[in-house]
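A single protein chain has been removed from this complex, and every other one stays in its place.
Moving on, here comes subunit A:
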Amino acid sequence: MTTLLQTPPSRVADDELQPVRRLSGGRRVLGYLTLGVAAVVVLLPFYWMVMSSLKSNNDVFTVPVQWIATDPVWSNYLDIWSKSDMTTWLGNTVLLSAVVTLLQVFTGSFAAYGFAKVRFPGRDVLFLAYIGTLAVPWQSYMVPQFVMMSKLQLTDTLWAIVALQAFGALGVFLMKQFYETVPDELIDAARIDGMSEYGIYRRIMLPLSVPALASLTLITLVTTWNDYLGPLLYLRSPDLWTIQLGLKSFISQYNAEYALIMTGSVLSVLPILVIFLAGQRYFVEGIATTGLKG
């Protein structure tokens, strides 16, 4: 199902198979018009954010709205660093995203190999338990989980967020879906050659699953970077705050500094946007795999 999303090869086939889809003139114009409107609706808030970040505070809300910052105030992008703890927040977020992603990718793919390629009693029941919790919203067990974390004395440490994000069922599920497409004959051949299961995982499965690993890395990275609820519950000390918590506190503290707030927002969004654009294909494939079969 995911391969169908890689448009280049299938588009050639489309041209041959689907003469139906060629639109007549009028409907073509209508199609473009709708697409244009939709693009504006999606992008306008982002455009407004960037423009406001380059205005002075008084120019953000004007009648009529100034859609272009005529005299861009670039200094906003310098002031934000001295007016807020942006450096600490970004540092914490980068650290957390890196650790969580590494752990999730490693433990997820490792467990997925066990589920997909090693046969042992109780395996399928166990996997069902994993899948089952994917449908249980975190919001419904966040209270007992918080009690748990308190008992483990993890609250108000960065470890709380690592624990929260690194062992999700999603990674196991995504990697298992991929590993099942690898033919068993290949694994059996390696077994006959005397390779251990760990060797097969490391030397055959990992290199084969680079696209799936990339999907999982991207999805985990984006989720961890953007997570607001986890840090909100667990990180109380300001020197542990992530960019989301920091930005939120900055908004309440400087609630009239509209331009600077938007500058901070741009800075919080930019890294993830760059990462998304760079690895878009893998991200989208990962979403399609987990979304459609979850």
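One rule holds for everything that comes next: a residue touches a chain if its C-beta (ideal position, glycine included) is under 8 Å from a C-beta of that chain, and two chains touch if they have at least 3 such contacts; residues count from 1.
As a convention for this text, contacts and distances are computed from a predicted model.
Participant: Among "ATP phosphoribosyltransferase", "Sugar ABC transporter permease", "Dimethylglycine demethylation protein DgcA" or "Act minimal PKS acyl carrier protein", go ahead and choose the protein name stored in UniProt for the chain not displayed.
Facilitator: "Sugar ABC transporter permease"
Participant: Which of A:A163, A:I187, A:A212 or A:L235 touches the chain that is not shown?
Facilitator: A:A163
Participant: If you put the missing chain back, which residues of subunit A would it touch?
Facilitator: 1-2, 4-5, 7, 10, 14, 17-23, 28, 31-32, 34-35, 38-39, 41-43, 45-46, 48-49, 52, 60-65, 106-108, 110-111, 113-115, 118-121, 123, 126, 129-130, 133, 135-148, 150, 163-164, 166-169, 171-172, 197, 201, 222, 225-226, 228-229, 232-233, 243-244, 247-248, 251, 258, 261-262, 265, 268-269, 272-273, 276-277, 280, 283-284, 287-288, 291-292, 294
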